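Take a look at chain A:
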Amino acid sequence: MLTTLDGRLGDRLVVPAEAMGDTIELVVRPRDLTDVMRTLRDDGALRFELLADLCGVDTGLTMQVVYHLWSPLSADWVRVIADGLSRDDPRVPSVVQLWPGAEWAEREAYDMFGIEFEGNRDLRRIYMPPDYLSFPLRKDFALADDASRGTGAGIRHAEQPVAPAEVRLAPVIRSSAGAGAVLGADGELLALAASATDEAPAVDSGEEPA
Partner candidate 1 sequence: MSAATTPTPTPAGVSPLGKVVLALLAVVLAGALAFFLLWVTGVGPLAVDWIIETGDANIEILRFIAAATGVLLFTVPAAFVIIYMELKLIAQMNLRVGPDRTGPWGSLASLMAGLKVLSKEDFTPRGVDVPVYTLAPAVVFLASVMTLLVIPFAPGMAGYYMELGLLYFFAASGIGVVGLMMAGWSSFNKYSLLGGIRAAAAVISYELPLILGTFGVVLLAGTLNLGQIVENQAGWMWNWYAFQQPLALIIFFIAATAEAGRTPFDYTEADSELVAGFATEYSGMRFGFFFFAEYVNVFILSALTVTLFLGGYHTGVDIDPILGFLGVTTPVELGNIDPGSLGPWLLAIPFLVPPILVLAVSGLIWMVKSEWGIIKSLVVGFVLTNLLVGAAVSFWAIFSFEALLGLLVFFGKSFGLVALFVLMRATYPRVRIDQMANFAWKWLMPAALLNIFVTAGAIIIVREYFS
Partner candidate 2 sequence: MTTPREQVRSLDDPEVMVQTPGTIYDTIPPLTPRTEREAEFYDVGDGEMLVNLGPQHPSTHGVLRVVLKIDGEKIVDLDPVMGYLHRGVEKICEHGDWHHAISNTDPLEYAASMFSESLPVLSAERLLELEVPRRAEYIRVLAWELNRISSHALFIGWLALDLGGITPILYGFGERDEIVEMLASLTGQKLLFNYMRIGGVNGDLNHDFLSRLGDWMSRAGARINDQATLMNENEIFVNRTKGLGVVSREMALQYGMSGPPLRATGVPYDVRRAHPYSVYPELEFDIPVRSDGDSYARYLLHVDEIKQSLRIIDQVLHQMPDGPVMAKLPRLLRVPPGRAFAALESPRGQYAVYAVSDGSDQPFRFRIHDPSFFNLQAVVPLTRGHLLADIMAIMASLDPIMGGIDK
């Protein structure tokens, strides 16, 4: 299955497909997400019909949207990671046309991370009340009482877009091609190696605390 995936999608993969335990991982740029998904679903040899899961991930530096697919032909899940979304305006084409079941999952990702899914007709908050202003699952949304993981200045009101002094950033995209992040001694992100795509903003982490 690994080879067929590489064959079909070769050019559009940021990192060659990689098997991790019982899942095959593909990292894809957001703009060519739609046709990667279409080939995965419609291609005769792949037939990934069941959208097992769709979720947003905030890696502290970039936003990701992770899709898990299942196909009767392969024993492994396929995990498609649309990486490199900017943190202040994450945009991804929606897969509602391919899987109508993704509508609520995308609504939840929007509600929790603020990821805009273009093409989803009903992108509104699913859990939070309509007049809720912030996105709770983002890394800069500090739980009110857990200051150690949040910013140093104790309670940070969620709305203020203040860059955190030492947000514990440790995105882990560990893959053999060395694209993974290099971790500092106590979990500080020192550098995001080659895998970060061109759009990803260059962020040097040693910023002054606000």
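Selection rule: all candidates are chains of the complex that A comes from, given by their letters.
In the analysis below, a residue touches a chain if its C-beta (ideal position, glycine included) is under 8 Å from a C-beta of that chain, and two chains touch if they have at least 3 such contacts; residues count from 1.
Computed from a predicted model, the values in this text were never measured in an experiment.
When the candidates 1 or 2 are screened for touch with chain A in this complex, the one that qualifies is 2. Only residues 20-23, 25, 49-53, 55, 57-59, 66, 68, 70, 72, 75, 77, 79, 98-105, 112, 121-131, 136-137, 141, 143, 146, 149, 157, 159-160, 168, 170-172, 174, 183, 187 of chain A touch candidate 2 when the two sit together in their complex.
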